[in-house]
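A single protein chain has been omitted; all remaining protein chains appear in their positions.
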Amino acid sequence: MIEIENVRKSFGALEVLKGINLTVAKGEVLTVIGGSGSGKSTLLTCINGLEPIDSGRILVDGVEVHAKSTDLNKLRQKIGIVFQQWNAFPHLTVLENVMLAQVKVLKRSKAEAEAEAAKQLNHVGLGEKMSVYPSRLSGGQQQRMAIARALAMSPDYMLFDEVTSALDPQLVGEVLDTLRMLASEGMTMICVTHEMKFAREVSDRVAFFHKGVMAEIAPPEQLFGAPKDPELQKFLAATH
Amino acid sequence: MFDTALTTNDLIFLAQGAGMTLVVTAISVFFGTILGIIFGVIRYQVGPWWAAPLTFVLDVFRSIPLLIQLVLANAFVTTVLGWRISGFTVACGVLSLYTAAYCAEIVRGGIEAVPATLRRAARSLGMTWGQDMTYVVLPLATRVALPSWIGLALGVMKDSALVYIVQVVELLKSTQILITRLQEPLFLLMICGLFYFLISFPIARLGGYLEKRWSND
Partner (left out) sequence: MFNYNFRWNQALNSLPQMLEGALVTMEIAILSMVIGISVAILLTLFRLSGNRLLYAIATTWVEIARNTPALFQIYMVHFGLGGFGIHLSPYLSLLIGIAFNNAGYLAENFRGALKAIPETQTRAARSLGMTPIQAFQNVILPQMLRISFLPMTNQMVWAILMTSLGAVVAMNTDLYGVTSDLNARTFRTFELFAIAAVIFYVITKVITLSARLLAARLFRY
């Protein structure tokens, strides 16, 4: 379970998170929508401790992320994150990309890591591309590789930060299909996205962020069908 | 402070050495740059095949220790040709060619950085080769080349420390002479190093600044 309690966060004078309260249960798929600058991506990087927070707290399975005593490297093994920019390691093959952290962080043997990497790569449909370097892959393939790389760490939670935003339109579908597959398998996921159709289909709940505040959270039918917040109404009208 | 046997006369001696370093550097950079521009333009203009002999000769200057170039040139001029010529002249001659070898590369790189489309545009406006070179290529190539050229000039100043081998008493050699006499190596070397540093460091910074500023637009 991920519990977010009254989290505030500023970059300089700009307050990007103004007291967020949110709980995500095991097995839940939560999507977060909102305009740019609404704080939704920042929230994700705070959850796995890549960004510090100013006040409040975030608990992952009861462990406080930003407590001094918390071993972040250990915690991050449970929380996979995939970014808008896929960040393939260019000097490693696709297979090695997925193996690296398993060997170095989880201390798996090469053989174990390779078996797991192959499994995950097949899972995301890159079984054929294991021995090539990332520069030979399309953006969509690189993004799927990044997903496999995160999954290979056997995380309990997956965070997706606008994973399709940097892709050419014709490549968006393959990545969303991968996310749909994960959702159907019961993975606990938080997806920050601009893809409304996707949000409507896969989510258990959808949260709408506006200017650092979570303005509304509801199951998709309700949020998209009968939005209450006036800003959300404007937002949906503009995106449809 | 330091307890030193260094006298005013010794300081003047060091200053003369520093002066020699600067004179040799200035002369070599001046002639080396002119030659380098000529060689660089030729290399660019005649294409890789015809420029091959020139390319080879310039590469030789960059692949053999400067110390050996100086010794060889000195031996060739004085013993083989039998000319009566000063070490100073030999030093400036060799260092000029050495500078030219690096400068030609910088010049060629600068010219190549000017987009061909821009040059075609200039020629299509009726400019002659000379006008195109003067008004289009020169200003643009200079921007690319200047930071490297500053680095080269500083490199020549540092490398000029090697001309001691042909009996030119520049800064490092005069320091060495004083060390032998006064037996205060650390103190004297610090003065010597400081001199190089105080000239090189600010100019290198300026070069870095220009490079950053000009690569941003």
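We call the chains A and B, going by the order they appear; numbering starts again at 1 in every chain.
Criterion: contacts are C-beta pairs under 8 Å (C-beta built on N, C-alpha and C of every residue); 3 or more make two chains touch, one makes a residue touch a chain.
Because the structure is a prediction, the values reported are computed rather than measured.
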Candidate in contact with the missing chain, chosen from A:Val7, A:Ala113 or A:Ala150: A:Ala150
Sole contact to the chain not displayed, among A:Ala101, A:Ile147, A:Leu176 or A:Met189: A:Ala101
Contact residue for the chain not shown (choose from A:Cys46, A:Val60, A:Ile81 or A:Leu232): A:Ile81
Subunit A residues touching the omitted chain (full complex): 48, 50, 73-74, 76-77, 80-81, 83, 85, 87, 89-91, 100-101, 104-106, 133-135, 146, 149-150, 153
Contacts of subunit B with the absent chain, listed as residue ranges: 60, 63-69, 71-72, 75-76, 79-82, 154, 158-159, 161-162, 165, 172, 176, 179, 184-187, 189, 192-193, 196-197, 200-201, 204
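Here is the rule we go by: only the chains that are shown with their structure count from here on.
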Computed distance of Cα centres, subunit B from subunit A, in Å: 56
